[in-house]
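With one protein chain held back, the other chains of the complex are shown just where they sit.
Right, chain A next:
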Amino acid sequence: MHKEDMPLIFEISSPGRIGYSLPEMDIEEIDLAELLPEGYLREEEAELPEVSELDIMRHYTALSKRNHGVDSGFYPLGSCTMKYNPKINENVARFNGFAHIHPLQDESSVQGALELMYDLQQHLIEITGMDEVTLQPAAGAHGEWTGLMMIRAFHEANGDTRRTKVIVPDSAHGTNPASATVAGFDTITVKSNEHGLVDLDDLRRVVGLDTAALMLTNPNTLGLFEENIVEMAEIVHGAGGKLYYDGANLNAVLSKARPGDMGFDVVHLNLHKTFTGPHGGGGPGSGPVGVKSDLIPFLPKPIVTKRGESYLFDYDRPQSIGRVKPFYGNFGINVRAYTYIRSMGPDGLKAVTENAVLNANYMMRRLAEYYDLPFDKHCKHEFVLSGKRQKKLGVRTLDIAKRLLDFGYHPPTIYFPLNVEECIMVEPTETESKETLDEFIDAMIQIAKEAEENPEIVQEAPHTTVIGRVDEATAARKPILRFQKV
């Protein structure tokens, strides 16, 4: 171990120390050999840590200090919508009646939970302009796959088995083509034009009788609204395909444009993005899916319905694609999203988008002088810059990102979307103040100057973090994926 290394929990373990307090054993115990067949009683114990409760708290507190969250500082990670995670959400999700209820309890004993789910569905139906919503998918990618499976079932139910292709733009999230594959489709890429929007001629070229669906994020990953959405919908629907809306960027259009009105047939939402379920260090998320009426029969089962004053699960759905997840989705995240929506109300949600878009455009205009702006028009909730001017000076986008760490920021998304060279994708969100934006802009301007005057300081960044750049090549070539006692 290097002297500055943070020890692993296993390295501070000491035999005989404990950190637990199990309920009393108030019954007579029987020899396990009598209760288990021979060979099934574990002989070698699992080598888990042996530490005291304070050891645990200090260990994880130290780890938390080596981690940057939204509460630590600005986190303009494009397409991830790293907005403030309201604290009331955390309290509500921990109510006994939400956190500590079993999914298989009798419906009569969970009416409050069902009411919340039902009401959340109704809110999401209105927000998306769709006809029905399932809360079952666990995350965005899971929602994508669920939606595509429904589209497949729809075509198959119509005897239309030729539709084996899903079209995705070259600027799409990687999950789009991956979800298409898992749903049994082949992927075709449609090109973007010089304005960063889907090329309509190319779209006309690739659609056909084999088109199952077009997957689209709107605004797209460049932060640009697909202005030709009406024509695109006509082209795809005209060919008999369905339109899929990737809701990753919904924060840009709340109360401004609804996927259902734009012509989309299926939409997934990322409740952990737009609706503040925290990102949790990578999850859990929640990815509800909304559909138009002709796809309702194919929704995963069960869905929550209301009969009179009672709420219940509807399992009687013969055309359903089946279950995509055990039970009813990530209820705990859905509780947080519901709490958020109810905290904001209709005027609040409208202000969310307006402020998010204002923040993004303000940053974009101020930074355009120092970094290349590939698409010079109003952006929505995020925008992309290109670091190609800096690259000519020997400073890559990766270096710029690492240098931002020295200023206490989480950098923007980099090298995505793939169709912009040395891409820097910035999403400030509406919960950041003008002061925060100005400070970040100043840091970006300073880095642009450093690239010209003192590139080493950028190339060798970060200088202030607990570790420097990690050797990722070795990590992949000789993987060490677990601790081994020496």
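One rule holds for everything that comes next: contacts are C-beta pairs under 8 Å (C-beta built on N, C-alpha and C of every residue); 3 or more make two chains touch, one makes a residue touch a chain; residues count from 1.
Here is the rule we go by: contacts and distances are computed from a predicted model.
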Choosing from "Probable glycine dehydrogenase (decarboxylating) subunit 1", "Xylose transport system permease protein XylH", "FecR family protein" or "Cytochrome c oxidase subunit 1", the absent chain's UniProt record names it "Probable glycine dehydrogenase (decarboxylating) subunit 1"
Contact with the hidden chain, among A:198, A:243 or A:257, goes to A:257
Would you indicate which residue among A:133, A:149 or A:236 is in contact with the undisplayed chain? A:149
